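Would you mind keeping the following structure in view while I ask a few things?
Right, chain A next:
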Amino acid sequence: MIEPILRLDGVSKQFGGLAALSDVSFSLSEGEVVGLIGPNGAGKTTLVNVVTGNLRRSSGRILFKSEDVGLQKPYQAARRGLARTFQIVQPFPAMTVLENVTAGALFGAGAGSLGDARDMAMQSLEFVGLDGLADRPAANLALAARKRLELAKSLAMNPRVLMLDEVNAGLNSSEIDGALALIRKIAERGVTVLIIEHLMKVVLSLSKRLLVLHHGQLIADGPSAEIVADERVIEAYLGAKFAARLKELNHG
Partner candidate 1 sequence: MKSGFPLYAAMIAGLLVLATTPLYADNYVVRTAAIVAMYGALATSWNFIGGFTGYPSFSTAAFFGLGAYVGAICQRHGIPMGLAWAIATVVVAAFAALLGGIILRLRGHYFAIGSIAVVELCRLVVSSWSSLTGGGDGLNLPLMAWPPEELMRFFLFVMLGILLASLVATIIVDRSRLGFGLRCIHQNEDAAAMVGINTTAYKIAAYTLSAMFCATAGAAYASWTGYIDPTDSFQIVMTVKVVVMALLGGAGTILGPTLGAAAFVLLEELFWANFLDWNRAILGVVIVLLIFFLPGGLLSLGMRRLRAAKVGGGQ
Partner candidate 2 sequence: MFAQGILRSARAGLLAGGVATGLLAAALTSPALAQETIKIGAPLALTGGLADEGHKQDVVWKMWVEKINAAGGIQVGDKKLKVELIEYDYQSEGQRASQLAEKLINDDKVQFLFSPFGSGHTKIVAGVGERYQVPTIACVASSESVYDQTLKYLFGTLSPNGGMTTAMVKFFKEKFPKTKSIAVLGRDDVFPKSMAEGIAKAAEAGGLTIAYKELYPVGTMDHAAALSSIKAAKPDWIYITGYTQDLILARKQMQDLGVTAPIVTMVTGPSYKEFTDGLGPLANGISSSSWWHHLTSYEGQGMWPTTAAFYEDFKARTKGDPDYVHGSCAAAGEVIVDALARAGSLDKAKVRDAIAATDIQTFYGPIKFGPNGMNLSRELPIIQVQDQAIKVLAPAAIKNADMIAMP
């Protein structure tokens, strides 16, 4: 079996007495596209924060390419190739789009010089289709473009694992389609993608494997089709309302 690129082994995170994550274990293989689903407050964002070092795990091990990175700082995660996007986009508002992405290339990917970083950034922008807006201040972008900017910035960091936290929230359906196409393109480049999503449609169309978090516990991990059919998941997590909708989707 190939070495997983990212492995969580019994990871827990406590806030005071509250367990936001308890004993979560799973691994991602290189190039895999995996969906992470769960209701609000299930601990999805906490999980990402723990992996990237924004939060320190309370116990357990986080292995990136077999190296324990449980104590890393966010910048170390970024340099290792563990990139992420935020639910609420986090650009450098007064900088241009190009400068934003250059920051990713320069610091995340460790470009040798500003010039190199700029070239890499330009490629990223072309990849996400923002090259036309390169000289605009980031603060002036519309939401969809800002989400793309986040993607471009993360891509410029040359990530091995990309964690997309609700990258489609707030977008309309045509914008979502565009974003999906983009994520597929990213996956084709061999980047391991973990998609945190609310929208089932999105997750199912991208990933063959699903992780389900509920009250901080990983209650299911397996092929999308199986998970979707899993009674336990449907009842414990999706509830009757979604169950019906899912059936429609499966038949359609």
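In this text, a contact is a pair of C-beta atoms (placed from the backbone, for glycine too) under 8 Å apart; a residue touches a chain by one contact, two chains touch by 3 or more; residues count from 1.
A quick word on the picks: all candidates are chains of the complex that A comes from, given by their letters.
These figures come from a predicted structure and were not determined experimentally.
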{"item": "In-complex contact partner of chain A, selected from candidates 1 or 2", "value": "1"}
{"item": "Of all residues in chain A, those that touch candidate 1 in their complex", "value": "52, 54, 73-76, 78-79, 83-84, 86, 90-96, 98-99, 102-104, 106-110, 114, 118, 135, 153, 157"}
